[in-house]
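Missing here: one protein chain of the complex. Every other protein chain is in place.
Our next item is subunit A:
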Amino acid sequence: MSNWAGERKMGDIAGIAAGRLSVDELSKNFDDMYPALDSKTAGIEASRCYFCYDAPCMEACPTGIDIPNFIRKIQTGNYRGSALDILTENIMGGACARVCPTEILCEEACVRTAQEDRPVTIGRLQRFSTDWLMETGEQPFERAAPTGKTVAVVGAGPAGLAAAHRLSMLGHEVEVCEARQKAGGLNEYGIAAYKVPHDFAQQEVDFILGLGGITVHYGQALGQEVTLAGLRDRYDAVFLGLGLGAVRALGLADEQVEGVYNAVDYIAALRQSDTKADIPVGRKVVVIGGGNTAVDIAVQTKRLGAEDVTLVYRRGADAMSATPHEQHYAQTNGVKIKHWAKPASLQVAGGVVTGVGFEYTELDPDGRLIGTGETFTLEANMVFKAIGQVFIPDPVTESAACLELAEGRIAVGDGGATSIPGVFAGGDCVSGGEDLTVAAVQDGKLAAHAINDYLANR
């Protein structure tokens, strides 16, 4: 696991410093993005739901939560019933309530969006119910009678945990191999801090593992401590929820200099800091990319106290994979977004980055992106690469057990079945996915059922 390359030299570089803001300011800046609803406001919001028949919101939720039903139960004060409606379909309903881009999922489909451009705030209501249940400390699910089968799960991210939970409910024993020292995957190491503050990710992990029947082995990386062939030998089935391990490079000279970092590594360090006061940040920050990661790193560096944060994307706003809502959020946080420019060179002095040279871009008559030849330069103490992550296939392509790939990720069929019988996969590491937490949870859940069928028919 690559560490954030800058950690060693930080203090020595001019223009980069930790603790630009007071601890109080930092704790405010990294607190809940949206405050929790109390029972009264939740009740009022719930009463805005029409309890649609064949509800469009439900169809738009990747995990298929019965949304009208859970919302109605908030209105009647049946909070436990509401939470169970959610968690039965989506064991990470609490995380999803916080991190789902609802504006392109359930809330976009909500009929109130069509009616008045103001959807029922499904995500916030979902959080109300799941928080309520988790605060009771209850473990609402039970395991079926033991099947005597043991399934290996690799990766304790949303996909792996969702699979493990459902497999355990179905009566199987589950052994999880996780490369890191904590479970949760990107919920713990990747999602923006203000979306899941107060150690929510670990509370949710504890809630999920509280079911029993799941043992997590930390520091066990596939391809290093364990191999796919070995797991196939030792277990009745294997589920792979590996996520994406590597970050795309810019392809510029000097990309290894101090001051140029991977956004995801930096965010991981930031997420592991309690106060954020120890996270160094540049005065002038340049972010390259157009997705959620780019938005997240831009907003978080701004909230750490960076003076100027500029996000540069090579195409127009419409082409950005960050939703309009997220782009707007970045802008209201003081991030400047520049479109139609691509990085051309890094300016370096004394082994440290000082700026980025950009070339303006446009579409040629065939719709291809080309440089215009005109350039500009942005001063920078820190440059973040956020142009996408890629899957590292090595651990699943060893000759002893080699999976078929598609588009650089694991190829899967229904229920996440891979090219090797008994090996299933889901989440970001499989091809054709959406790279969303909620989609990973759904993959894990469906794969658990597919594994259950596979084991029953063997």
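Assume a contact is a pair of C-beta atoms (placed from the backbone, for glycine too) under 8 Å apart; a residue touches a chain by one contact, two chains touch by 3 or more; residues count from 1.
In this text, contacts and distances are computed from a predicted model.
Among the names given as "Molybdopterin-dependent oxidoreductase", "protein-glutamate methylesterase", "Fe-S cluster assembly ATP-binding protein" or "dihydrouracil dehydrogenase (NAD(+))", UniProt records the absent chain under the name "dihydrouracil dehydrogenase (NAD(+))".
The chain not shown here is touched by just one of A:Cys52, A:Ile104 or A:Ala344, and that residue is A:Cys52. The missing chain, though absent from the display, is touched by one residue of A:Val23, A:Ala114 or A:Ala456; that residue is A:Ala114.
The set of subunit A residues touching the chain not shown comprises 40, 43-44, 47, 50-56, 75, 111-112, 114-115.
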